[in-house]
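Note that this complex is displayed minus one protein chain, with the remaining chains in position.
Then we have chain A:
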Amino acid sequence: MLLGRVLAAPVKGSLWAAAFHSSSFQAAAAPVWTSDSVRTGVIARKKGMTSMWDEAGSRLPVTVLQLEDVIVTDIRTKEKHGYSALQIGSTTKKEKNVSKPLRVHYENLGVGLREKVAEFKVSEDAILPIGTELSASHFVTGQYVDITAPSIGKGFAGVMKRWNFAGLPASHGVSLTHRSGGSTGQRKWPSKVFKGKKMAGRLGGTSVTVQSLKVLKVDPEENLVYIKGSVPGFDDQFVKIKDAVKLRGEKLFPKESMPPPFPTVNKQ
């Protein structure tokens, strides 16, 4: 039966991808959302910040994120890999900019070339076929999301910037050490500097997750998601958006939009 599906599918390469490809995938029944289900996240690009006004008249800072050609590129299952997850790809790439090994890899999966790829752990009922397009309508206005992105790199940062040290006085005899950290420990005991002592070093460029940000508006035509507040990283950065992990049920999704589009919004 699997062979019949493979012959029917116009997918080169692996049998694995063919079994899960959207052209040959046949879901047993439309999965139903439960409060224990974990939906997939998406990869978006941070486009910039603006502001909106709410009904009470207060001004809200808003970050605009755009989904660019986001599809499911691969699947991880409990049977084969030990955990269930979806690999999501974002932003198409030109063939000439991609090495041959990568090109063949995407051909075997049966999907177009993608610039950025990331995994999202999902519950088993939220698995989508390979090639499924994800759009901004996956998120619901009023829900809460977690956003992960690399923070802006600050280079080799001094102790005042990195750890908010107070430094030393500007005058009263202090010589050449106004921004330094001062003492690093005691004397004969413990006769060492403790591990993890706060010192100068590289700051930024690490992955940062901001939790429980509200989705203020979703634009399905331009694939835009408007998030209240700020998001780590600079403009045009790839960010990962997921449903907030610390909120469940009615606190996560507004009552009117329960149940959320599950496993994702249907494309008509």
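Of note:
Simple rule for what comes next: contacts are C-beta pairs under 8 Å (C-beta built on N, C-alpha and C of every residue); 3 or more make two chains touch, one makes a residue touch a chain; residues count from 1.
One rule holds in what follows: contacts and distances are computed from a predicted model.
The listed options are "Glucosidase 2 subunit beta", "Probable cytosolic iron-sulfur protein assembly protein 1", "ARM repeat-containing protein" or "Ribosomal protein L19", and the UniProt record of the chain not shown names that protein "Ribosomal protein L19". Note on the undisplayed chain: of the listed residues A:36, A:55 or A:256, the one touching it is A:55. The chain not shown here is touched by just one of A:98, A:160 or A:224, and that residue is A:224. Along chain A, the points of touch with the absent chain fall at residues 47-48, 50-53, 55-57, 59, 64, 66, 222, 224.
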